[in-house]
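Only a single protein chain was left out; the remaining protein chains are all shown in position.
Now for chain A:
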Amino acid sequence: MTVLHIDHLSKRFGKFQALKDVTFTIKKGEIFGFIGPNGAGKSTTIRTLLGILKPSSGSASIFGMDVWKESVAIHEKIAYVPGDANLWPNLTGGEVIDLFLKLRGSHRPEKKQELIDRFQLDPSKKCRTYSKGNRQKVALVAAFASDAELFILDEPTSGLDPLMERVFQEYVLEAKAQGKSVLLSSHILSEVERLCDRVAIIRQGEIIESGSLEEMRHLTRTNLVIETKEPLNGISNMSGVHTVKETEKGTALQVDAEALDEVIKKVSTLGIIRLESTPPTLEDLFMRHYEGTGSDQT
């Protein structure tokens, strides 16, 4: 069942094209990772999904409702955590959590106290005295204490310490176990790799890759470390072989999926002492897309 569907969504700010034909779908019970560098369009996509920005063309729907026209009805069933929670300096964390929960609709009071304890937040302090991490905690408590069906999380763990990040991951997995869906935009690729079922990579406002990690790995390079009896001459000249490097353990290289067969055939004739193969990490995938392109412009 589709929870969120974005269909050829574009957004322009004057002459600047912030989003171009963005299309992806999130299914029920799925954690969907949304990655890309700063300024690539992650937050613009999310703010369009929240009905804060109006699409220039294309459309997006959540629970089958249009995100611009029916935002209020949608928001009764979603929870949102921004990457930089801007809170009111004069209100306490506890007041803000209560306000957020009330404005959204129903919530689970016992859950709120549990979350405050787990995240170790002092709710009696004014927001102006909170560090960045503590402001994120306020937004996270309000999100996970709700009974939302879809969680939209925009770099939610920025400023959290590693212990708190672990607590956060537990709650994301708990939500998934309850059949809820999550859109997780993040810079922390290890976090996305651990949590997400499917991933979309955005660059300069366009989705350049999407699918499950397995599918994406299949399309990309495998890391090999090879040690042979005879010297591995000429391997760097083979097509589909990249970044050949001599290390203590042997020759490290990356091989395109379609060239793997050829490479193994060649290597096997040289007397293999050791052969290690690791699947590409999300970071490898990510870096491959950005190699040579430099960083994106905002």
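Everything that follows uses one rule, which is that contacts are C-beta pairs under 8 Å (C-beta built on N, C-alpha and C of every residue); 3 or more make two chains touch, one makes a residue touch a chain; residues count from 1.
The rule is short, and it goes like this: contacts and distances are computed from a predicted model.
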item	value
UniProt protein name of the chain not shown, from "ABC transporter permease", "Sarcosine oxidase subunit gamma", "DNA helicase" or "Glycine cleavage system H protein"	"ABC transporter permease"
Among A:T45, A:S61 or A:T92, the residue in touch with the chain that has been omitted	A:T92
Of A:K27, A:R47 or A:K266, the residue in touch with the unshown chain	A:R47
Residue, one of A:K20, A:K42 or A:R104, that touches the chain absent here	A:R104
Contact set of chain A toward the excluded chain (per top definition)	47, 50-54, 71-73, 75-76, 78, 80, 82, 84-92, 94-100, 102-105, 123-126, 128-129, 152
